[in-house]
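Step one of this worksheet: look at the structure below.
Heads up, one of the protein chains got dropped from this complex, but the rest are sitting where they should.
After this line comes chain A, so read on.
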Amino acid sequence: MDFIGAYSPDNLRFLMEGLKITLFVAFIAIILSFVIGCIVGTIRYAKVPILSPILMVIVEVLRNLPLLLIILFVQFGLPEIGIKMTITFGAIVALTAFEASMISEIVRAGLTSVPKGQVEAARSSGLTQMQTLWHIVLPQGLRKMVPPLVSQFISLLKDTSLAVIISLAELVHNAQIIMGQNSNYPIPILLLIAVIYFVINYALSLISKRLETKTA
């Protein structure tokens, strides 16, 4: 184990470049999967005809597949039917597809948790379905969604590491390159990137706990 050699300025700089890609991909995928997840979850909650059952099948399939397979499929399988993407874009698409299906279930569960009486009361006092959703169901449902949503975002950040398989130059990918240079490096480098992930994710989970106590 060679901590000093492994943590040379060049290596650290290289890891930081990887971290930047990790954070960039995670950030974009979080936003996209949140938006898509909310839309899909709401459609399924409202049981929109035709659309809702189709989405159910897609969500169930995506949720029950390994993300690694989705990443490989998007990157190498889709080009065969004429859909080509850059590595970064492919990673974002695969992550978004997988995480959005997870988030849609969180959103649906959150909305469903709002007592039916609330909806009935709102509707009978003259609110339209949209108004009921917007003013009554969403504000209450959102509160319940915050903790599982944040833990899903943490999962997403961790899951970006799987894009190593399509050689996305993220944190783990760059770490692997450094580890390959010297057989004394793996443990120090793995320890360092583990700590990096831990610090970011633990901070996120602390924020989530804060929000929880605030909204409860």
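Just a few scattered comments:
FYI, contacts are C-beta pairs under 8 Å (C-beta built on N, C-alpha and C of every residue); 3 or more make two chains touch, one makes a residue touch a chain; residues count from 1.
Note that contacts and distances are computed from a predicted model.
Chosen from "K+/H+ antiporter subunit F", "Multiple sugar transport system ATP-binding protein", "Putative glutamine ABC transporter permease protein GlnM" or "Chemotaxis protein CheW", the protein name that UniProt gives for the omitted chain reads "Putative glutamine ABC transporter permease protein GlnM".
When the omitted chain is restored, the residue from A:39, A:169 or A:190 that touches it is A:190.
Touch with the chain that is not drawn comes from one residue among A:23, A:39, A:56 or A:69, which is A:69.
Although one chain is not displayed, its contacts with chain A can still be listed: residues 1, 60-61, 63-69, 72-73, 76-81, 154, 158-159, 161-162, 164-165, 172, 176, 179, 183-187, 190, 193-194, 197-198, 201-202, 205.
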